[in-house]
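So, chain A:
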Amino acid sequence: MLQLDRLTCGYGPFRAVTELSLEVPDGSVLALIGANGAGKSSTLMAVAGHVAVMGGRVLFDDADITAEPARSRVRRGIALAPEGRRLFPDLTVQENLTVGGYSRSQRAEARNVERVMALFPRLEGRMKQLAGSMSGGEQQMLAIGRALMAEPRLLLIDEVSLGLMPTVIDVCYAALARLRDDGLAILLVEQSTQRAFDIADTVCVLESGRAVWSGTAEAAREDPALVEAYLGLAG
Partner candidate 1 sequence: MNYSDLLVQGLVEGCIYALIAVGLTLVYGLLRILHIAHAGIFTLGAYVGLLLTNETGSFAAAFVITVVAVGFFGMAFYRLFYEPLLDKPPHVALIASIGLFVAMEEIYRIVFGATSISFLAPPLKETVEVAGVRLEEGRIVVVILAVVLIGGLAVLAGRTRIGIAWRATVSDAAMAESFGIDLARVRYINFFVASALAAAAGIMVALLLNQVIPTMGGVPAYKALAIIVLGGLGNVKGTLIAALALGVIESFGTIYLDDVLDRDAIAFAFLIAVLMIRPQGLFSRR
Partner candidate 2 sequence: KIGFNTPQTGFAAADGKSVLTGAQIAIDTVNAAGGVNGKKLELIVYDDQAKPKFAVPIATKLIQQDKVAMGISGSYSAPTRASAGVYQNAKVPYVSAFAVHPDITRAGNYVFRTGILGSVLGKAAAKLVGEKLGKKRVVITIMKNDYGKALAAGFKSVMANYGIQVVKEYQYSLRDRQFGPIVSSIKGDNPDAIFDTGYWFVAAPFVSQLRAGGVKAVVVAQEGYDGVKFIEIAKKAAEGVIIVTALDRDSKDPAVRKFMTEFKKRTGYGADMVGASGHAAVMVAAAALKKAGSTDRAAIRDALATIKVDAITGTLSFNKLGEVQKSLKVQEVRGGGWHYHSEITDAKLLTPPDK
Partner candidate 3 sequence: MYEISLLTVMCFSVIFALSLNLITGFCGQISLGHAAFYGIGAYTAALFTTDGGSFWLALPLAMAVAGFFGFIVGFASLRVRHDFLAITTMGVGFLFTGFVRQQEFLGGEEGIAGIPDPGIGQIPYMLLCAVLAAAVIAFSLYVKRSWMGHAFDAIATDEDTARTLGIDVARYKLTAFVFGTALAGLAGALFAHYVKFVEVESFDFIESISVLAMVIVGGIGSVWGVVVAAAFLSVMPLLLQVFADFKLLFYGVLLFAVMYFAPGGIDSLMRMLWRRISGRRTAG
């Protein structure tokens, strides 16, 4: 479904990601891991259309979308739950969801809200609350819910567990697994490698903007060198 072909992207003259190639097939999860500043978020934002692509191509359903504005990518079915959540803090939960579903019809909106509510029952009582005043976990749920409102076929999700309580992380991952089983493709960035390995089908490790390792999740779990390089917890 999604293919990156020697993607190079960055900010001004600065390259955040260099010649990255990877593939996310339908209904599979790819986890990007790597140290701070390795270029994981930049990769996601480039796929979403927010970071300038300096070389290579982004293919979605075999169509080259490298030059498309972010607005049309969401119509194709790419939705983003970005780093730091980037909710609209002065808007209510309901309104954040409306924006999430802006690329779909008003009728679809009602249906999708129900789906999100079913996924995160905790949001149900809080539709009128301002997004900025919610707890971190609720905000993360809303960020994911907002992305789902766009009826995506590819979900880009950055730092899923950032600032979340362990129990909430469990909820989130359970939800992601269910969505994956329903056929959604997911490109995921995660600091907690264990969580990533648990859900991912494939893993790609970035360092300073380059892919230094990629393979199946099983292989990743069994490769102690990788764990050491990333976690520094050899013992």
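Selection rule, in plain terms: all candidates are chains of the complex that A comes from, given by their letters.
In the analysis below, a contact is a pair of C-beta atoms (placed from the backbone, for glycine too) under 8 Å apart; a residue touches a chain by one contact, two chains touch by 3 or more; residues count from 1.
Note that the coordinates shown come from a computational prediction; the quantities given were computed from them, not determined experimentally.
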Quiz item: Only one of 1, 2 or 3 touches chain A in this complex; which?
Solution: 1
Quiz item: What part of chain A is in contact with candidate 1 in the complex they form?
Solution: 48-50, 69-71, 73-75, 79-80, 82, 86, 88-91, 95-96, 98-103, 106, 146, 149-150
